[in-house]
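Note that one protein chain of the assembly has been removed; the remaining protein chains are unaltered in position.
Just so it is clear, A and B label the chains in written order, and each chain counts residues from 1 on its own.
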Amino acid sequence: MSETSGQPDGRDPLGRDTIPKFFAYNAQHRRDRPAMREKDLGIWQTWTWGEVDGRVRDLAGGLAALGLRRGDKVAIIGDNRPELYWTMAAAQALGGIPVPVYQDSVAEEIQYVIEHAEARFAVVENQEQVDKLLSIRDRLPMLETIAYGDPRGLRHYDQPFLRNLADVFKAGTAHNQANPGFVDAEIAKGNGSDLAIICYTSGTTGRPKGVMLSHDNVVRSANLAVSFDKLNETDQVLAYLPMAWVGDNFLSYVEGAVTGFCMNCPESADTVLTDLREVGPTYFFAPPRIWENLLTTVMIRMEDASGIKRRMFHYFIALARRAGRNILEGKPVAFTDRMLYALGEILVYGPLKNVLGLSRLRLAYTAGEAIGPDIFDFFRALGINLKQLYGQTECTVYLCMHTDTDVIPDTVGPPAPGVELKIDEKTGEVLFRSPGVFVGYYKNDTATAETKTPDGWVHTGDAGVFTDNGHLRIIDRAKDVGRLTDGALFAPKYVENKLKFFPHIKEAVAFGDGRDHVAAFINIDLAAVGSWAERNGIAYTSYADLAGRPEVYALLRGCIEQVNRDLSSDSSMTASQIKRFLVLHKELDADDGELTRTRKVRRSTIAERYGTLIEALYSGQPSIAVEAKITFEDGRTGTFKANLKIDEATTYSTMRKAG
Amino acid sequence: MAFFFEVLIGGLMAGVMYSLVALGFVLIFKASGVFNFAQGAMVLFAGLFFVGFSEMGVPTWLSLLLTVAVMVVLAGAIERLVLRHLVNQEGIILFMATIGVSFFLDGFGQTIWGSNVKQLDVGIPTDPIFLMDGDILIQSFDLWAALVAGTLLASLVVFQKTRTGRALRAVADDHQAAQSVGIPLNVIWIIVWAIAGLVALVAGVMWGSKLGVQPAIVGLALKALPVLILGGFTSIPGAIIGGLIIGAGEKLAEVYIGPFVGGGIENWFAYVLALGFLLIRPQGLFGEKLIERV
Partner (left out) sequence: MSSVTEKKIGDVLLKVENISLSFGGVKALTDISFEIREHEVLAIIGPNGAGKSSMLNCINGFYHPQQGTITYRGEKRKQMRPHQAAKQGIARTFQNIALFKGMSTLDNIMTGRLLKMKAGLFSSAFYKGPAEREQIEHREFCERIIDFLEIQAIRKVPVGRLPYGLQKRVELARALAAEPTLLLLDEPMAGMNLEEKQDMCRFILDVNDEFGTTICLIEHDMGVVMDISDRVVVLDYGRKIGDGVPAEVKNNQAVIDAYLGVQH
C-alpha cells in the first residue's frame, strides 16, 4: 500500500500519527472490508471497518460519559475478544491509555498492575475476571468502574460500580448523539507523542514494570515492519496470544489498523488449533511452543496412519528437508528434486498444511525462546516462510528479523530497518536505538535510567554475538552469562536450550557460574516420557515416580551426552559440558514462581528453593533426600519424600585442546 | 481378459443380492443388538406373500402394498409378542428367539402358500446385454438388481438424516440414553423390524424373480453371514461392499481355482474367505470394534 511505504524513519506519509487516526482512515477508505472476526456460537461473525468504527465510537462515548479523561488508564483483562480491542481503541480515541493485563493472572498480580497504573476503569471479559477484581476491590480505591462483556452468571451482582458493557455502548450512543463531533474532536487532539499503551512485562526478577509506548513508537515501528514484509489489507491474522503481551497488541491490533487487514479472534482458548484451520491466516506469529505442538500433532497422526501413508510421508519429508528450503529461498535445486517436490506438494505438503491451517500462510514468525532447528527446518521445508524475530517490549516488539531469502535457524537475522544495534565489548550485551525505543518505565525513573543511556541507547539485557554474515545470535541473558572457575564463558540458557530441543525434556536449568564444572536440573516432559515409558513397558504411578526411574535417567543421560558432544565441537563452549545432573521430582511451575508467565526460568527463585539440590550436584554424593509439600488434585495435601538420584554424564574433549 | 470381466461383473451382481439380505441383518443389529437369524426366513416369507397375492390375481402394485402391510404387521407382532418380553435379556437369548421366529415364519408361510417352487415375474427384463463389441455378456436382470439395491441404499441414507433416522441411531447407540431423551423404544423397534421387513421384501422379490420363490432361499440367505463378517455387523456400506466381494470372489474362485480342486467351491468359498478374514480383522472392514452390551 502506497500510504504505508516509503519514509525511512517510519513516519506516516499521510500524517496519521495515532492509532485512532488509522481507525478513522480505515472506516472511510475500507468501510466494507472485514476488520475483525470472532467465532460465536460456532459461526464466524464479521465486523467491517465501518462497523468497528461505529462500535468504537459508541464505546468511546460511553467511557466519556463514565468520566474517562485524557491520560486515564483503562485496565483490560480477558481473552482476545473484539469488544476488548474496541475498548482499547475507544480509550485511545479519548486520549486514554489501555493497560492490558494477563488474563490468567491471579488477583494479587492484577491488583499490583491496576494499583501501579492507577487505572480508574477496568473492562473485563466475564464473570471469572469480575470475581477476581471484586476480591481485591477493597484495596483498589482508585478503581471507579468495572465493565464486563459477557453477562453470564453476573445477573445477581448488584454492585453499583459494575456495568454491563452493552449498557456502556448504549450510553455512548446517547452521549454521542447529544455531543455530535465529540469523538472526532477527541481523536484530532491526539498526537504521536501521547502514550498509546502501557504493557507490564513479567520480568524475570522483581515486580513487573510498566513499559510506556507512545503512538509514535507503535505507528513508526508498524510502518517499517509492514513495508519490510509487504503486509496489506488482504492479510488475515489470528489474534490468540495474550492481549497483555506487546506482540499481540502490535502484530494483530496495531499492524491491523495500519494496513487494514482482518484480525480473527478464536472461539475459546481451547479451540485455537481448530480456529487456525478455519481461518487459514496469511500472517501468523507463534512462539516455538506452538510450532512444536503442531509438529507433534503431525507426528502422532502419522504414527497412527497406515503403512503406505507413513512411508509416503517420511519419503517426502526427507525430500523436503533436502530441497524444500532451497526452493523456498529461490536457490538452485536439481530438476528431479524440483519435480518430486511438486509431487510431494500434491500428495503430502499441501494436505498437511491444509490440515494444520497453514496453507494460505505467506509469512510466519517465531520468537521468545529459541526454537529447535529441527522444528524450524521442518516448517521451512514444507514451504512455509517461517522466520525468526528478536525483540522485546522496550523496543516495540522487534529489533532483528530474518529476510525472506536469508534465514539461518540459530540466528535472529540482521538488524531490522530503522534499528541500530551494538554489542558491549565487555559484557557481550546487545544495545539498540530505534524508532520503537520506549518512552520509559511508568513511575520508575530509576529503572528507566538503568536501561536507557543518555545518548539514546537501550540495554536489552541479552548477550549476543554477530555472525560473519551480519546476523545476530542471542546466547543468553547478559546477567546470566557467567564464568567457570577456569575462566571459561558459561551461558546457561544456551546449554538449556540445547537440552530442551529433546522432546523428552520439558525444562532444564544449568548451573556453572563460579563452579569448576557445569551441572543441570532436568524436568521431564510427562507426555513424551510417559508415552515412551508406555511403549517400553515401564510402569509408573506418578510424575515423581516416572522422573526417578533408572530407565528415564538412562534416557536422559543419552540426551545430555549428545549435547556434550555438540558443545565439544565449539571451542568457546566446550567447557560448558554437563558433568552431573538430576531429574526433578516436580514440574517447575509458573504458579509456584519458578517460571515466569512466559515460561522463562526464574534463576534466583530456583537457587533459593533448590539450594540443597544444587549443592548436592557439586558435592559428589550419589543421591539427595527431598521432601516437598504437594497438593493432590482433589485438594488434599500431603508430603512427598524421595531420594533423588544424581547421575554423571560423559564429557568429550575437543581434539586435545583442553586447558 | 473379457471373460475375466464377464465373470467379475456376474459375480458382483450376484453379490448385490447377498448385500440385500445382509442389509436387513445390519439394520436390526445396529438398532437393537439382536442378531436376527430370521432375516432369511423373512425374505422367503415376504416372497411367498407377494407371489401368493399375485397368483390370486391381485395386480402387482397392490400385491406389493399388501405385502408391505403384512411385513409391518409382522414387525409389530414380533415386537409385541417376542421382543417386549425379552427386554434386557442376554444377546444369546434374543438370538435364540429369532431362530424360533425363523422356523415359525418358514413353516407358517408354507402352511399358507404351500411349499412348491413358485415362478415370480414382476416384469423385470431378462435379456442379455453385450458390452465391448459383444465380448462381455451381462444379464439385464442383474443390472436391475443393482439399480434396485442402489435405490434402496440411497433411501436408507436419506432416512438416516431424518428425525426418525436420528432416533434410530440413538437407540442403536444407547438404549437408556435414547429413552431419556424421549425416544420410545418399542416404536423404534417396530420401525426397525418393519424396515428390515421391507428390505426382505425387496430381496424376496429379486431372489424370487431369479430363482423362483422356494424354501431354499432361506439357506441361500445364510450367505449373508460371511458378508457380515467381511463388512462388519454394524456398517451399511460394509454390507454392500462385503456382498460385492463375496459375490465376485466366489464366482472368480469357481472359474479360476475350481478346476484345480475339482470344482464346486462356489458353495463354501465365501465361508472360507470369511474365516480367513476373522483371523485378520475380526471387526470387519467397516465395523466398529464389537463392544459387549451388558
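Just so it is clear, a contact is a pair of C-beta atoms (placed from the backbone, for glycine too) under 8 Å apart; a residue touches a chain by one contact, two chains touch by 3 or more.
The shown structure was predicted, so the numbers you read here are calculated from the model rather than taken from an experiment.
A.B. asks: Sort through B:Thr60, B:Gln110 or B:Gln179 and give me the one touching the missing partner chain.
C.D. replies: B:Gln179
A.B. asks: Which listed residue (A:Asp131, A:Asp424 or A:Asp566) would be found touching the missing chain in the intact complex?
C.D. replies: A:Asp131
A.B. asks: When the complex is taken as a whole, what residues of chain A touch the one chain not shown?
C.D. replies: So the residues of chain A touching the unseen chain are 39-43, 131, 134, 152-153, 155-159, 267-268, 270-271, 274, 633-635.
A.B. asks: Determine and list the chain B residues touching the chain excluded from the picture.
C.D. replies: Within chain B, the residues that touch the unshown chain are 158-159, 161-164, 166-167, 169-170, 173-174, 176-185, 288.
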